[in-house]
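In what follows, a single structure is set out as structure tokens and then discussed.
Only a single protein chain was left out; the remaining protein chains are all shown in position.
Letters A and B name the chains as they come in the text, with residue numbers starting at 1 for each one.
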Amino acid sequence: MSAAKWRRAMHTGLTGAPVRARPQAVGRAGGRSAPAAAPTVDSYADSDAPRWLKYLWRTLGARHVFVLVFVLLLPFVASPFLTYQVAAQSLIFGLIALSLSFLAGYGGMVSLAQMSVAGMAGYAVAVLGASGTATSLGWAWWVVVPFALVIAVICSTLIGWLSVRTDGIYTIMITLAIGVAFYYLVLQNYTVFNGFQGFQKVYPPVVWGINWRDPMPFYFLCLFWAMAGYFFIQWLVRTPFGIALQGTRDNARRMNSLGFNVTAHRVAAYAVSGLLAGVGGVLLVWYNGLITPGSVGTGWLINVLVIAVLGGMKHPIGAFLGAIVFILLQTFAIDLIDRERFNLVIGGVFLAIVLFSPDGLLGLWAKLRSRFGPNQVLTSTPQRRQA
Amino acid sequence: MSKGERLATWLLVGGPIAVFSIWALADNMRLYLVTLLNSLTLASLYFIVASGFTLVFGLMRNVNLAHGSLYLLGGYVGYVVARETGWWIIALAAGFLAAAIAGLLIQVLILRRMQGQDLRQTMVTIGLSIVIADILLWIFTGQVYQMEAPELLQGPIRGIPIIKAYSAYRLSLLGFGIAIGLFLWWLLNRTRVGTMIRAGVDDRAMLAAAGVNVNLVFAVTFMLGAGLAGFGGVIGAVELSMVPGEDTRLLLASLIVVIVGGMGSVPGAAIGAAILGLAETYGLAYAPTYSVVFTFVILIVVLAFRPRGIMGRPA
Partner (left out) sequence: MKVNKRTWIRTMCAAAAMAAVSGAAFAQGAPLKIGLLATLEGPFAAGGADGMRGAELALSQRGGVVAGRKIELVKASSNANPDVAVNATRKLVEQDKVEIMVGPLSGGEGIAVKDYSKTQPQVTFINGGSGAQATTLVNTSPNFFRFNTEGAQWMVGLGKAAMDKGYKRTMIIAEDYAFPYSQVQGFMAEYCRLGGKVPVKAWVPLGGKDYASVIARIPKDVDALLVVLGGADAVNFLTQYENAGGDLPMMGGSITVSQDVLNYKGKRRDSLVGTISAGPVADTFDGADWKAFVADYRKAYPVSAGGFPSPSLFAFVYYVNMKAALDGLAAVNGDLSGGQAKYREALSKMVLKTPTGDVRLDGNRQAIGTTFVTEVVKDAQGNLSTKVSRKVDNVDQTLGIKKEDFQMGTRDVPACP
């Protein structure tokens, strides 16, 4: 089935009624309207503007522009502390949580080893690149970073290959065990990972005359990669691969009988998530300027899950929402309550979210809108969701 | 697995172990034997805690990640009771009961409402583990709590050939492990409740269709599983002391034991615990910096070739 036919089939739904009026699908098919009458008329279909511009006009709403302006202007308005410690850190953890969110929300596999994969990339940067420790190899950053990403992807694929051959619920256990085993490995190995000390003074390079460690350049670096990850996932879940992945999430047996290689799709999903987590890991080690076993300990493995669940796993933006809330809580909790009780607060919030709003903040938002707002196109529905 | 394959596996795994054992015995017999005892006793502790985990997992498909916190809860309660009453036996019972009651509350109040949503249940247990661990930290602070072994078991047993002296308490751990194992075997194979649990592990729907009060069976199983964790906590408090952070360690151990041994299988838990205890202890004794790697390797090998675990059965 060609990609265009596929998309049309998805958008008309099983009964022939349009599932969701998505004008850009119509536009892409060359201006033909959908078989069953689509209620909205495509007012841009006949104009001479290039296709990508038409696409932008249709999909961009006020909220997109608003968010974009906000994130671009933030470093100029906020203090360097907020830009660096709150905003950049949120973007980094949002990216790592996005990798989990993608796996869990679109692939149906909850992996607690995402932070470990990020840690592997971070350690690769520290071990192969320049650091304050004698054992680092000191390679140039433009060699080290791709290497680190490749390592992250390979490790994530291996983890995926180990985990996908069993039932869904097993995945949490296996990935948690792998994650904690990785923690103990970096804690107790000295020849490569320098044990408890870890690596200090792992800084981003000075490129084109800009010191990328300064708050503003670093923030834009993180913003760039976070947006790249976000749009990549948005695009990926609409490709045939992405749709098939969601199919395996919904009913693996049926996909299998349709001829799809379920295991291959799942392992590929792990590889993609490994790439995202790897980018997050490189940015994280640059943010902290160091990496130690504590960065990949059980606390952080679970925190990434908390972030993903907090924001909501139904839409990629959920990961970043969750990260912002988490980092804000973590940074400012000590002003409100004892910092020592931070875990209690975070655990309580997580528990509350899982008990009452399993879709996280996005789910809460959707509920509020459906209760108070006018009829609208839903951004997240539990059952029929493409992207 | 065909006979040939089985033989090959045994040779592949047993061969290097046999070679290593011969070398180690020749090199330092005392060290080898002490390590053997250490690993079996540690395995007993892991078995006690992991058996509860595997029962809950096997029957209710619920990965109870709050298992470690229940261990900690049992340990702290046991410590307080031992301090107040001075009787270790009462502390054991108190630890078991405290964790069992906590488990019952969790099952009835929270998990029952999410029947069938395995993932959500697991996430709830994660949240609970964070909350319980922090509350315990609040009450008991980060101080070290070392419980006193009962008079009978204190101090070393001397006069053992080759080894010369060994901790009486650690040997008693072995005794506890065997006792719990026998108790579970009796419970699962000779009582009605046990039959229902085993049936439920095989086919939950059928059990309900046969007219059994499944909710009650679930509650009893969860109580038993949690109670075993608490019981393990009291025992572990003497040997390993009570400190925040123990919960993660024991949880990881339980995870590995269940993955390696097979979910829902108590004999599998025994085998898995033995393997983990042996790997960890021998690793620590002979190659301390790489002991973790052994555990890792075992985990990966089992997952690669027998994803359901050694005694696991298809879902």
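In this text, contacts are C-beta pairs under 8 Å (C-beta built on N, C-alpha and C of every residue); 3 or more make two chains touch, one makes a residue touch a chain.
Not measured: the values here are computed from a predicted model.
In the full assembly, the chain not pictured is in contact with A, B, by the touch criterion defined above.
When the full complex is taken into account, the listed residue touching the unshown chain is A:S295, out of A:S111, A:T157, A:S295 or A:S357. Checked against the full complex, the one of B:R120, B:R249 or B:R306 touching the unshown chain is B:R249.
In the full complex, the hidden chain is touched by chain A at residues 61-63, 66-67, 70, 77-82, 84-85, 89, 132, 184, 187-188, 190, 195-198, 200-201, 288-292, 294-295, 297, 331, 334, 339-340, 343, 369, 372-373.
Even with one chain removed from view, chain B keeps its contact list with that chain: residues 30-31, 34-35, 38, 42, 79, 83, 137, 141-149, 154-156, 158, 164-170, 239-241, 243-246, 249, 280-281, 284-285, 288.
FYI, only the chains that are shown with their structure count from here on.
Here the spacing of chain A and chain B, counted between their Cα centres, is 35 Å. Listing the residues of chain B that touch chain A in their complex gives 61, 63, 65, 110, 118-120, 122-124, 126-131, 133-135, 137-138, 248, 252, 255-256, 258-259, 263, 288-293, 295-296, 299-300, 303-304, 307-308, 315.
Of all residues in chain A, those touching chain B in their complex are 110, 162-163, 165-170, 172-174, 176-178, 180-182, 184-185, 187-191, 298, 302, 305, 309, 340-341, 343-344, 346-348, 350-351, 354-355, 358.
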